[in-house]
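Note that one protein chain is taken out, while the other chains of the complex remain in position.
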Amino acid sequence: MTRPDQASPLALEMRDLVKDFAGVRALDHANLRVGRGTVHGLIGQNGAGKSTLIKLLAGIHAPDAGTIAVEGAVQSRLTPHRAEELGIHFIHQDRLLVPTFTVAESLFLGAEPRRFGLPWLNGGAMRRRAATILRETFGVDLPAGALVGELSAAQQQLVQISRALLNRPTILVFDEPTAALVRREVDSLFGVIGRLRAQGITIVYISHYLHEIGEICDAVTVMRNGADVGTVHPRTTPAADLVSMMVARDIHDMFPRRHRTAGPPVLSVTGLRAAGAFENVSLTVRRGEIVGMTGLVGSGAKDVLRCLFGLQRPDAGRIEIEGARIGGRSPSAAVAGGLALVPEDRRGHGVALSLSVRENTTIASLDRFARGPLIDRAAERSEVDRLIRDLAIKTPGREAAVRNLSGGNQQKVVLAKWLSRQSNLYLLDEPTVGVDVGAKVEIYRLIDELAGKGAGILVLSADLLELLGLCDRILVMYRGRIVHDGPAAATDSDTLLMHATGAGAVVHA
Amino acid sequence: MSSRYALVAALVAVFAFFSVATTTFLTPGNLESILVNNFALLAIVSLGMTLAIAAGGIDLSVGTAIDIASLIFVSAVAAHVAMPLAVLGGLAGGLLVGAFNAGLIAGLRITPFLATLGTLFIGQSVQQLSTSGGQPIYLITGHVPPVFAFIGHGTVLGIPFAMIVVGGCAAIFATILGRSLFGRRVEALGAQPGVAWYSGLRVSRDTAWVYLLGSLVCAIAGILLSCTVRAYVPLSGNAYLLNAIGATFLGTTFSRVGRPNVAGTLLGVLLLNIVANGLLLIGWNFYWQQVGSGVLIFLVLVVSFGGGRARSTRAA
Partner (left out) sequence: MPDTVQSHIALPVDVAVPRSRAADTARTLVRAGSLLAFVAVFAAFAAAAPGFLSAGNLANVVGQSAVIGVLALGMTLVVVAGGNDVVRGGIDLSVANNLGLCAAVYATGLGAGWGDGAALAATALAGLLVGAVNAVSVVWLGILPLLATLAAMNVCAGLELVLTHNTVVAASSPLLDVLSGEYPAGVPVLGEVLLGVAALLAVVLHLTPAGLRLYAVGGHREAARAAGLPVASYVAASYLGSGLCAAVASVLSVALLSGSTTGSGDMLLAAVVTALLGVVFSRRLVATIPGTLLSALFIGILINGFQLLNISSYWVNGVQGVLILLVVAATSMLRPNAG
């Protein structure tokens, strides 16, 4: 490991930053030193503190301790407005664009070209300049008159990036910009980044993808558990070293592994097909078994989960729970059949933020507390109290609105909802997204306990380490088919990735 | 939260004020008149509105259900149909409106505001076409059955019949919303429809029931109204729409968590009625009285939303 050359003057220096959220330490003396005119990578697992660090830089949160210096000047009170004045711009993952606007309008909103300096929109100039910018920066012919709502995620991302470039930034922070891009678009993005560096713009580049870091970064800072664990030169540092820096040796301690014996099948799927999404999917989940499933978006893994829970209508195939066929017609039929879903969009589908912990917990199992058409409130209260205790949900009380709970505890409420229902099969869709490390460990423990008590569990996750640590068996989908199905103990992330990206198909052919 | 009691405080304040400011306000005759002539119908209609708003929707067609029920009921009575049948016919007519809404909202997934707005417009045409442009149907005093007078103005053990109906409906709705499985599902639906759907609730069925129940109470109100005025007056139900919305939202301030609730709605209706009556008694004419109640609603909203806003910014 060689230290990258730090001789160039620093555009950004973040020193000894500490930030606590509700008693949880998100940043623990983190440092980031970015040389002017360099492309600086920032990597780390979910929950390592990358996004908190970036939010401090954006002025969204203030640090509890530590300093941030931009071009050598310490910024004691950084606000979003001040950050913008300093020329710091962000390209976020979530796209802040008006769906009913054209591409040109989206690019120039707030700085529209005018006619003769009058408050008179110059629509023609706007369209022409937009087309030019898109062609020159990305080499794409995105029609400037197309509506944003009709664009693909990748195209919307391009619009967002172009918009930031119009502001002539001095420091540009990319927060996983390629998550939604295909290879050709990634290449043109890297071309843009190269040109921006040549113009002297400093770039902070956050990514999950190590090969991207190696391709474009001059230096990379690795974060773990809220602190920086090292800044290295990506081109001379083997990827394996980066990985071991990111993943503390104790990563395996995050996953409880109790000895379990798988029982009879609780879920068996045969020949399931949804046109355009996946073909001939057959799988089994047994009692006491944790099965992982993964695949790129578009692989069909998500669609399988949606079909199982009745959110999407399959065209053919059988879904059986405990030997009884369920229709796959609606979530209510799936739930009646003993299925539970912990959805990825927690706030839209998992918990109702304005309802209390009690109301959220029993919403799927009200029939259990029925006394005629009414609710037996004493029984409800005692069940909710029991679940709060069992799951160690941190809440001011059972009547507190779920809005007031942390992401991890909200996720526990979703689990409690299905535990109260005493479901047989749990479908977990990205169960630890947006959850801090501490809560993650607890959620892993709960999942393990559930399986220990005989429930079947199917986890859909893009986090391969999570799957490897948590699951007994892992399925990989690629282009609508299951291309790998094997015990977790007999595989590793390289193999899984190979299958997920289609490289494994050659081996099997 | 102090804002929770803004509604009660306002109610106590106006009650006390009018009791002192006028000699006529605090008389049994006047109080009964407030309850029977003003409170009863609006209260019943507002119950249905409370349920719809609790479910995250709204019902702009309450007037249509009132009118259609009244139209069928009065036409039946005028045609010498037996009273129970006439009542059933009226209720069925109201339910028809609810079923139409339910089909649009639960079936075709049209947003409640626009669906019920469409129903309202169609209902206006139906009434105009069936009454040659809005001719009222009057029932001649000698030709109505005696039970008519009882429904309109009778008492049981000294309690006006209309108030018994209000009490019954309110008790049922309060139980539905506060205690029942269905009510809990409705709350979930209103709080976050996506969660209700992903929790396996049968969202369409519950939504349909919300609008059916709402139209049923409106039909009851329509029949009461017909008995009181001994007539069907086309398009008279719309008068209750905006007050019912206002009362329901005033009522949400009474809930600790800011949700629509039956007790709060009734308090809201009472506040609107007392202010209207009291202002009249202290010599404000009908016109200023309108201004007065508008301003009052506004003030209660300011107090409660002001509190709500402060709460949410603190939480953020």
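Chains here go by letter, A and B, matching the order in which they are written, and residues are numbered from 1 within each.
Here is the rule we go by: contacts are C-beta pairs under 8 Å (C-beta built on N, C-alpha and C of every residue); 3 or more make two chains touch, one makes a residue touch a chain.
Keep in mind it's a predicted model, so treat the numbers as computed, not measured.
Across the entire complex, contacts from the unshown chain go to A, B. Of the options B:Leu117, B:Val144 or B:Ala231, the residue whose C-beta touches the omitted chain is B:Leu117. Only one of A:Pro9, A:Gly72, A:Gly200 or A:Gly298 touches the chain withheld from this view, namely A:Gly298.
Across A:Val18, A:Val229, A:Val243 or A:Val441, the single residue that touches the chain missing here is A:Val243. Touch with the chain that is not drawn comes from one residue among B:Thr22, B:Asn37 or B:Gln128, which is B:Gln128. Here one chain is not drawn; of A:Ala11, A:Ala26, A:Leu53 or A:Leu97, the residue touching it is A:Leu97. Interface residues of subunit A facing the missing partner chain: 45-46, 84, 95-101, 105, 109-110, 112, 114, 119-121, 123, 147-156, 176, 178-182, 185, 208-211, 214-215, 235-236, 238-240, 242-243, 246-247, 294-298, 462-465, 493-494, 497-498, 500. For subunit B, the residues touching the chain absent from view are 58, 60, 104, 108-111, 113-115, 117-126, 128-129, 133, 242, 245-246, 249, 285-295, 297-298, 301-302, 305-306, 308-309.
Note that in this section only the chains that are shown with their structure count from here on.
One inter-chain figure worth recording: subunit A and subunit B are separated by 46 Å, centre to centre, where each centre is the mean of the chain's CA atoms. Contact residues of subunit A toward subunit B in the complex are 311, 330-332, 334-336, 341, 343, 345, 348-356, 359-360, 362-364, 366-367, 369-370, 373-375, 377, 401, 403-404, 417.
Note for the complex: subunit B touches subunit A at residues 175, 179-182, 184-185, 187-188, 191-192, 194-202, 257, 315.
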